[in-house]
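As you look at this complex, bear in mind that one protein chain is not there, while each of the others sits in place.
Labels run A and B following the written order; every chain starts at residue 1.
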Amino acid sequence: MDTMRDEKRKAIPAIGFYPQEEISTGTTLIAMEYNGGVVVGTDSRTSAGSFITSRATNKITPITDNMVVCRSGSAADTQAIADIAKYHIDVYTMTENKPVTIYRSSQIFRQFLYNYREQLSASVLVAGWDEELGGQVYAIPIGGFVSRQRSTASGSGSTFVQGFLDSQWRPNLTLEECKAIVKQAVGLATFRDGSSGGVVRLAVINKAGSQFELFRPDKPGFPFVQTPTPHLSFPPHIEQVL
Amino acid sequence: MSSIGTGYDLAASTFSPDGRIFQVEYAQKAVDNAGTMIAIRGKNGVVVVADKLISSKLYTDNANPRMFNVNDNVGVAVAGNYPDGFALKNYAYGEAMKWLKDYREPMPIQNIANSVAEYIHIHTLGISRPFGAGAFFMSWNKQTGGRLFLVEPSGLNYEYKAWAVGKHRQAAKAEIEKLKIEELDVNQLVKEAARIIMVVRDENKDKNVQIEMGWVGEQTNGKYEEVPSEVVTAAEEWAIAKLDEDDMDD
Partner (left out) sequence: MNAHDEVQRTLNPTCTGTSVIALQYKTGVVVLTDRVVSYGKMARYKNVSRQYKVNDNVLIAFGGDHADFHWLQNVIERQVLLWKRFDQDIGPKALHGYLTSLLYAKRCKMNPVWNTLVVAGVEEEEKNNKETSTPFIGVITQKGCAYQVKHIATGLGAFLLNQAVEDEWRKKGEDLSREEAEAVLRKSLELTLYHDCVADNEFEIGRVDATEGVVLGKEEKIIGDWSIAETNCQYE
């Protein structure tokens, strides 16, 4: 939880900062299963009110070689949870001498998010691959409810693309198909969501481990969105150009 | 007039036994006796011309214009009693402003004409005396082409291809009918209109007269404007030459 003292948390309306709003990642997080693992995609914007505090954030945090967690909510909270959960998972891996399953890892995250649900402002997507169940995505929103998903979106940008994702997933997606869908979903979300933006970061997690990719707006491959040709904005009798 | 002095002409609220409203007819006389004003809709615009009696040399140029903008696109030209006409123009302007405020578009000419006609009618019926003035409204745009309305003191409001009011209206209308106005472009209309005004003048009585012109059309990009004085002068010169030529033929 943000520990700034109450009396210090004055609103700054000019930049859209109100103390009841956390300094948070805003965020678009996308995760989707394919036939050999999972693909996750995120934006890179961190903001306080309307102010972008970081435009190139990395929101995909590796936990093990075969698992990542995508964070949204209070940056400080989720970072702390990721660190602590990673510690626990690493300890279990060492004591049991075999990898902790993705499902159990998601339950470890759940314990923190549920037990401290009143204190925390955090939600995560746990995505990874294990021998038992292959590629898996677990969504844990604020409150600590855990559910396994074929594909899901999280964060403020998710509302803009959940329908798109629902329409795109099908059984036995190939890696390339899945990457294209996830990348386009992040592009669509960042296009409309002011709290999301910057670059697109993708991670592919499968038997081989985790591969990370970066798509910059100033380099080929960035998922730009085309809108229809517009109409004029002022009343028709006013002189204006497109 | 047949019933003068019978008491039926004292108020606009009283009909005569044969169904006439004398006060309104008298108001019409104010227009009928005023300087000739003609308006013509041509191929790509509308032109209005007034013949104005300049009663003193001490007036500044165009001291009492009869033609105004209602908004950028619609012009009004008033004939008859000047202050009454001025009031009508002010009313039209106010209505156009209200329309722009409410609907965020310029008031269409049909609505302006209707609104002024209704105002005249209500004014005549219940408020006071009739207006001793009539008003031409004109506009042009690509969709509708040229449009020309005349609102009369009775509240009558018709759309015309061309019309004339004032002293020599009959002769002027006869002259207009000789032209194929649909084929004339605005620049030709200006000349012909000047010629008509001149040809219908009573050479003995109409002295110290001046021509005022307004136009709206393709060449003004749909904006109503006063015709520049050099164009008016050129039209007058053309008209004089043309009239001389016609005299020679005779």
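Just so it is clear, a residue touches a chain if its C-beta (ideal position, glycine included) is under 8 Å from a C-beta of that chain, and two chains touch if they have at least 3 such contacts.
Every value quoted in this text rests on a predicted model; they were computed, and no experiment measured them.
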item: Left-out chain, listing which of the shown chains it touches; value: A, B
item: Hidden partner chain, touching residue among B:N71, B:S115, B:S139 or B:S154; value: B:N71
item: Contact partner of the left-out chain, one of A:G163, A:P217 or A:P236; value: A:P217
item: Hidden partner interface residues of subunit A, rising order; value: 14-16, 26, 44-45, 47, 49-52, 54-58, 60-62, 156, 160, 191-195, 197-199, 201, 212, 214, 216-219, 227, 230, 232-235, 238-242
item: Where the missing chain touches subunit B, by residue; value: 69, 71-72, 93, 97, 100-101, 104
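Convention: only the chains that are shown with their structure count from here on.
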item: Intercentroid distance (Cα basis), subunit B paired with subunit A, Å; value: 72
item: Residues of subunit A defined as touching subunit B within the complex; value: 235-237
item: Parts of subunit B lying in touch with subunit A, wherever the complex brings them together; value: 104-106
